[in-house]
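The other protein chains are all here in position, but one chain of the complex has been omitted.
We just call them A and B in the order they show up, numbering each chain from 1.
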Amino acid sequence: MSTTTWIGKSAARREDAPLIRGKGCYIADIAPPGVVQMAIVRSPFPHARINSIDTSAALALDGVHLVLTAADLEGIGAFPTLWRLPGQKHSDTPALAGDKVRYVGEPVAAVVADTRYIAEDALGLVDVDYDVLDHVVDTEKAIEDGAPVINEVWGDNIVIDYTFPGVNALGEEGDVEGAFAEADHVVSGKFRIGRYSGIPLETRGLVGVWDEIAQRLTLHSESQVAHLLRTELAGALGIPETAIRILTPNIGGAFGNKWDRYPEDILVSLATMRLGRPVKWIEDRREAFQATVHGREQVQEWELAVKSDGTFLGLRGRVLSDQGAHLHSTGIGPAWVTGAVAPNQYRIPNYQCQVLGVGTNKTPNSTFRGFGGPEGIFGIERMVDKAARTLGIDPAALRAHNYIQADEFPYFSPAGGVYDSGNYPEALSKALEAVNYEELRAEQKTLKEQGVHRGIGIASYIHVSGFGPSAILGMLDYYTGGYEGSTVKIDPHGKATVYTGMIPMGQGTETTLAQVAADQLAIDIADVRVVWGDTDQTPYTGFGSAGSRSNVAAAAVMKAIEEIKAKAVRLGAQLLEADAEDVEYVDGRVSVKGAGEMKSLSLGEVAQEAYWGHHIPEGDQPSLEATYVYDPANFTTAFGTHIAVVDVDVETGQIEFVKYVVVDDCGTIINPLLVEGQIHGALGQGLGGALLEEFVYDSETGMLLTTSLMDYLLPTFTDLPEFETHQLVTPSPSSEGGFKGMGEAGCFPAAPAVANAVCDALAEYGVEVDQTPITPNRVWRLIEEAKANT
Amino acid sequence: MKPSRFDYSAPTTVDEAVALISEKGPDAKILAGGQSLVPLLNFRLARPESLIDINGVDELDYVSANGSMVIGGLTRLTTLEESNSTNGLMAKALPHIGHRAIRNRGTIGGSLAHNDPAAELPAVLMVLNAEVTATSSTGERTMTVSELVGERFFETTLDDSEMITEVQVPAAGVGTRYGFAEFSRRHGDFAIAGVAIAITVTGSTVESAAIGAFGGAHAVRLVGAEAALVGCELADAAFAMAGETAAAEFPTTSDIHGDADYRRHLIGVLTQRALRESTDKEVGV
Partner (left out) sequence: MSDVISFDLSVNGELRSVSAEPRKTLADVLREDLGLTGTHLGCEQGGCGACTVLLDGEVVRSCLMFGVQAQETEITTIEGIGSTGELHPMQAAFSEYHGLQCGFCTPGMILAAIDFVGRNPDPSADEIREGLNGNICRCTGYQKIVESVAAAATEMSG
């Protein structure tokens, strides 16, 4: 029996030492000798035919080495979209625009020069002859008759029309029609969720190094799924996968946006192969707004059938997911997740949701922290508050009345998923206690008399994490796996090296996995080294680094160590001349049970013997290492409830935070300090999208208006409140170690908590906040409209 | 985002600077603090053939006050923030301008020459009836900030050969009180709407009022609201009336951060809030 010494500890981060000294190595810091720089010609139009491209003037500029256009990409493939639901039309990501451009920022040509300065000089010299076409940037207009068709092969602008049939995993089917017929009230709502994205502070970048003699490409890349990039790049370039090595530097934030495969992956690789010298491309901030995938943006319509006593009978809706000009790596995935999580923590046996993927002349919409979950939670949590208002029931009480209870797990959702464990009522009551709910409501009335508009907004959420059992992903038409692998090697001195396929992007993966390994081997954390970021050394990653998968990676480490300990016991038994059943691995030692120090060996002593190989038991091999590829048995369902307390200045529409309480449950916690950091960070992005962040396109011109950090507003120190976080621990029965993933949870309920709070603050006006971001301008307009309607 | 090529010169005296400005012609830009210009260069929204870096013209870095304030064009905003000589209304506005790092480099001359319609200083200096001296190789002239701004934005009424060398802020009349109210999306951002006020009061009657607004099409004095306030009793009714008048005459504008009606409405609200502040004996100095 081992003592848990490292799981649950706020171990200091080993990542910090170089980073606080400015000694990190990020992609822009990598400069091999002879490196040249790439810049990309991007479409200035939302929709246009390309008649011709004249590169002669650019090529003639001193210092320019290469210009690539579509004509130079013969035999080069495009990157596929990985989520392919039945009936989905074909859509992929080409390296350069072909005969037309479909969004502002689409890559048209690539220039390589001595410096980025010269490369940018050359951009202006590439002469592209465009014929501008009609564009459409509004999600609803894109599916109207007569809208400009963006992808001719689709026939219209709908790439997929998928309906969740409301059948759970046991095959039980609901009766949506019946539920709505039986309802005492039908609450309806239409929501517009704004387009925003991860905006990591570090933009994307690549350094490609082609070795002509070895015929091998080394690509320094921030991809969150390095092995998948390797596989897809081999396919696109038409070279063997064994000829590609992906090396990962420090990543300055990713948030899902660096998960996808991008045109530049192909362009930089091709450029270095053709030039025979290293090629570097660093995305600048202006490019990033156009060229890195966007997220969210949906138009949702919901109806909730309720009884007068507050019981939810049925939920049905339609989600328009604005996919941008074409599907990117995860394509329709987030929209599917929206449909999958919409029933949330509530018992709603009758459910139906139609999801449409809509094409518009905008940057592709793909992987971003939350992955459709925040969108789904926004819809349902706003609907619950609308129902509360309609029925005259307190929003907390209404939620409590409808929660799935702690003894109802595993719960079979009508959206098809299985929730593994949870205690929703406890999370709510803990949150209510933390805000002093009764007192707050009383205070709210007093403040109202003084002209202070204070509001309380509750939002509960589930977060399907630990994505996911590979077989189930296959059933969902998602074309990669969900496993994570780890190889653990004990060296002859008894120290451990852990190889992981995970890609750290700031969340402390190295420290977390070192803690797990140290805990399971019962050795000092300083004796564990974690190796990541080299596809030549690390195990193939199924789904890679998503915020909610450290649990899967941790499980792989644990299972590999189980094998090592079993091997050590067998070898130790041999060495101690005992039967294997009489020998145990405890506290980093292999010992005969009850025999004390005389019959005991350290891990190092056993390891040394393993490498000498003189006494290896029959059936075993020399050395002491193991590889385990862990495929989760089920998705895990993290959950929680947030409560936002805000004051609204009705003269300006400005929203000020009074309090923000988080109750979060992510199963067994490996490092509490890091978990807290993840919650804060995810909340920061969730609140950013709730209040400030938005990609804005001009409907007349189709231009992207948010082209700088002065237009696209990231939350600053003074925009975010102090967070009060409380953790619950409901271990996952289906996950090794009981861990659930958690890096994304904070962003799920943020927007609806704030929206509900604002509606509550402005209840006297009957304002419904159904659009994000909730800007002061929009709040003011809502109040003015409400006043005008009375 | 790298700038296009330019030739670079770094004069160390005013005479050298204005000579270079004449020599290099209209395709030259003056580099002072650079906090507004360099982003434009990095975005290649501006591609001057010549850049004349005046940061070495030490003779333009000075603040003195003897009743009125005299400020060299190259004086950094942080210097003004930390100087005891700085006028009270300017002192209220300065912390709203960007962030510390921006103010460490940004200059008063640069801010006026750039004339961003959402910037605080042009409107504040209009309210203070400040004057600006512009120098060229053929001489110098002085004008009010209102004359400098005209109804322009992102440019001024100066011609290409001129450079701002000094700002003069007249001494405040006895009993002058100040108010400042700005609304922006985030602290330190450019204003969506802002109001700067200087009033003098006898007893509880307004003797004179100067109201400057920014965040619209250009920095402006709201003369109608000013006139309407003269002779009024300081009370909510007067503030509300002033706010309404101010809002009506404000040259509003629209962009992704605020539509025209909203900005106009904000000016009304901010005028009232700034007036209230100016009459608060503790705060309105």
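Methods note: a contact is a pair of C-beta atoms (placed from the backbone, for glycine too) under 8 Å apart; a residue touches a chain by one contact, two chains touch by 3 or more.
Predicted model only: the values in this text are computed from it and were never measured.
Within the full complex, the residue among B:3, B:243 or B:258 touching the omitted chain is B:3.
Checked against the hidden chain, the listed residues A:60, A:132 or A:710 yield one contact partner: A:710.
Across the entire complex, the residue among A:15, A:138 or A:534 in touch with the chain not shown is A:15. Subunit A meets the missing chain through residues 12-13, 15-26, 28-29, 31, 117, 198-203, 250-253, 255, 284-285, 505-508, 673-674, 676-677, 679-685, 708-710, 714, 716-718, 720, 722-723, 746. For subunit B, the residues touching the absent chain in the complete assembly are 1-8, 10, 31, 34-35, 38-39, 41-43, 51, 53, 55, 78, 98-102, 104-105, 186-188.
Methods note: only the chains that are shown with their structure count from here on.
Computed centre separation for the pair subunit A/subunit B is 44 angstrom, with centres defined by C-alpha atoms. By the touch criterion given at the top, residues 1-5, 39, 43-44, 183, 185-190, 256-259, 262, 265-266, 269 of subunit B touch subunit A in their complex. On the side of subunit A, the complex with subunit B involves touching residues 116-117, 120-121, 284-286, 651-654, 692, 696, 705-706, 708, 710-711, 713, 715-716, 718-719, 775-777, 780-781.
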